[in-house]
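Note that one protein chain is taken out, while the other chains of the complex remain in position.
What follows is chain A.
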Amino acid sequence: MSLWVDRFRPKTLDDLHYHHDLSTRLKALAASEDFPHMLFYGPSGAGKKTRINCTLRQLFGTGVEKLKIDQRVFVSPSRRKLEINLVQSSYHIEITPSEAGSYDRVVVQDLLKEIAQTQQVDLGAKHRFKVVVINEADFLSRDAQAALRRTMEKYMSNMRIILCANSTSRLIAPIRSRCLLVRVAAPTAQEIQAVVEHVARKMKFDVPPEASLQIAEDAAGNMRKALLVFEALKMQSPDLSGPLRIAKPDWETYCHKVAELIVQEQSPARVMEVRAKFYELLSHCIPPTVILKTVAEKVAERVDEALKADVMHWAAFYELRMRLGSKKIYHLEAWVVKVMCLYKHFTYNFDMSEFD
């Protein structure tokens, strides 16, 4: 009994529900002998992973679905042991090098060279090359990306690389220029709605159009989220009728509460209170960027028009600091204090210039 998201994940390129142009292109590419390196990019929940899997299946047939999980040990130059999980079939291998942190270069160098230098031995295989899928490619370090450059050209006959990333901004230009870029845009509300109704049909029940529309709008282009919410709602009220209340995830309501606190009162005591809440969120493994973004958007919603730009400006500023620094909580706090300061200045017309 798996989740609907996994159960109704399309298996072949023909089953995909949207971006039909893209599907035909991928199909044509998979059919031709000449398959390039690829880079799939787009927001999360848009269906990048699904498309990669479908393409692999189109390339090699059902054999790619026989997966086994392996653990490999790599030795870094400083003799530290790194354990990396690999998901592989006999035709492809999937890695997430960012697991190795700053040692991802070692993983990329060793593993790719090893794969690249061995030829496909299975004579029944449809293609001579193996495919390496690299997840979270935008988190690869500069060194690792540089190591990919020449490897991608040199071992083209034995290996193809499929990169999967949220954005191309963080990938160095030489990598981008060696790949065929495939943009996977987020589905529109109508497309999500269609998928939700399709799932409902498969499960043999009816979903009222208002409900599916509401789910689609709430998901904001994230198919995974839409289907998860849909399943949760179905559990709550089996007939899906009447006014639906889409439950926000806990962390989101929590973030909203934090925003509320910031706008209500601006004092050192309040900062301490907010700090405790941030710690709570961080200890539940909510990424700090997501926290900052959610809280900032909520705060921006509640303050005066003139302040909105500033709130977002400082959010962007401290988010960058957060990436560069090591301790996230400092920057979250700094942002809170900055916003409170601005707010106070604005509402009471205090002259805060000397405190800056």
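The rule is short, and it goes like this: contacts are C-beta pairs under 8 Å (C-beta built on N, C-alpha and C of every residue); 3 or more make two chains touch, one makes a residue touch a chain; residues count from 1.
Methods note: contacts and distances are computed from a predicted model.
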item	value
Protein name as given in UniProt for the chain not displayed, "RING-type domain-containing protein", "MOB kinase activator-like 4", "Replication factor C subunit 2" or "LYR motif-containing protein 5A"	"Replication factor C subunit 2"
Omitted-chain contact residue, chosen from A:7, A:80, A:150 or A:201	A:150
Chain not shown: contacting residue from A:2, A:71, A:177 or A:283	A:177
Chain A residues that touch the omitted chain in the full complex	24-25, 28-29, 31-34, 36, 41-43, 46, 77, 109, 113, 123, 127-128, 143, 146-151, 153-154, 156-157, 167-170, 173-174, 176-178, 180-181, 183-186, 220-221, 289, 293, 296, 300, 305, 308-309, 312-313, 315-317, 319-320, 323-324
